[in-house]
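Got a structure for you, questions after.
Right after this comes subunit A.
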Amino acid sequence: MKILKVLILVLFAAVLIYAASDLPYRGEPDNLMHAEQSITNTRVMGSYFIQNAYRDARTPNMVTVVLGDYRSIDTFGEQVVIYTAGLIALLVLRKSKRRRKK
Partner candidate 1 sequence: MIESHLPAYIALTFLLFSVLIPAFGLWRNELSQPLAVIGSGLAAGFSIYGFFTYLQLGSIRYFFGGWEPPIGIEFVYDGLSGFFVLVINTVAFFVILHSHHIAKKEFPGKEMPYYALAMLMMLGFNGMILTGDLFNLYVFLEIASLAGYAIIAIGDKQAPYAAFRYLIIGTAGGTLYLLGVGFLYTITGTLNIIDMTAMLPQFAGSTAVVAALILMIVGIGVKAALFPMHGWLPDSYTYASSSSTALIAPIGTKVAAYILFRIILWLFGVELTDAVVPFTYIIGVLACIGILYGSIMAIAQTEMKRMLAYSSVSQIGYIIMGLSLANPWGFAGALLHVLNHAVMKAALFMISGQLRLKEGHSNISLFDDTYRKKYPWTMAAFTVAAISMVGLPPLAGFFSKWYLALGTIDNSNWLFLAVILISSLLNAVYFFRILENVYMMKPDKGQKEASDAKRNEVSGSMLWPTSILAVSLIVIGFANAVIVGVLLNIFPM
Partner candidate 2 sequence: MDLSLVPLLAVLVSLVAVIPILLSSDKPNLRETWTILAAVIKFGLVLLLVPGAIEGKSVELHLIDLAPGMPLALNADPLGVYFAVIASGLWIFTSFYSIGYVRGAGEHKQTRYFASFAVCLSATIGIAFSANLLTFVLFYEILTVATYPLVIHNESKEAINAGRKYLAFTLTAGLLLVAGSAMVYIYTGTIDFTPGGVFSGVELPHTAMLVLFIIFLGAVGVKAGIMPIHSWLPAAMAAPTPVSALLHAVAVVKSGVFAVIRVVGYVFGTDVMASYGLGDILIVIAGATIILASLIAFAQDNLKQRLAYSTVGHLSYIVLGVALLTPFGMQGGIMHIAAHATLKITLFFCAGAIYVNLKRKNISNLNGIAKVMPWTMAAFTIGSMGLAGIPPINGFFSKWTLALGSLDGDMVIPVIVLVVSGLLNVGYFFPIIYRAYFKPGEGLEGYGEASPLMVVPIMVTAILSVLFGFFPNLFFGLYDLAVNISLSLF
């Protein structure tokens, strides 16, 4: 069983490393994720944010603008995740009013 696990892990790592070698070169500005136009001629998010963040929200920190405005529902979800974690602590660990039966 343990050998099987090791094998799966090694295989998984090998597949991923092989696949990752097929990814675009890191740091090249002309990667699709950094370009201005995508191959289907839609806007690419990253470049749009860089060019328009200050114009849209008067905020120099682009990350804040993306976080708070363009993708605000993501951030909202993130806050809800934290909120969920808090409620979970309440649910699992809080003392119940009546003691549970054994």
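Everything below uses one rule, namely that a residue touches a chain if its C-beta (ideal position, glycine included) is under 8 Å from a C-beta of that chain, and two chains touch if they have at least 3 such contacts; residues count from 1.
Selection criteria: all candidates are chains of the complex that A comes from, given by their letters.
The structure presented is a predicted model; accordingly, all values stated were derived computationally and were not measured.
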Touch assignment for subunit A within the complex, options 1 or 2: 1
Subunit A to candidate 1 touching residues, read off their complex: 15-16, 18-24, 31-35, 38-40, 42-46, 48-49, 69-74, 77-78, 80-81, 83-85, 87-88, 90-92, 94-98, 100
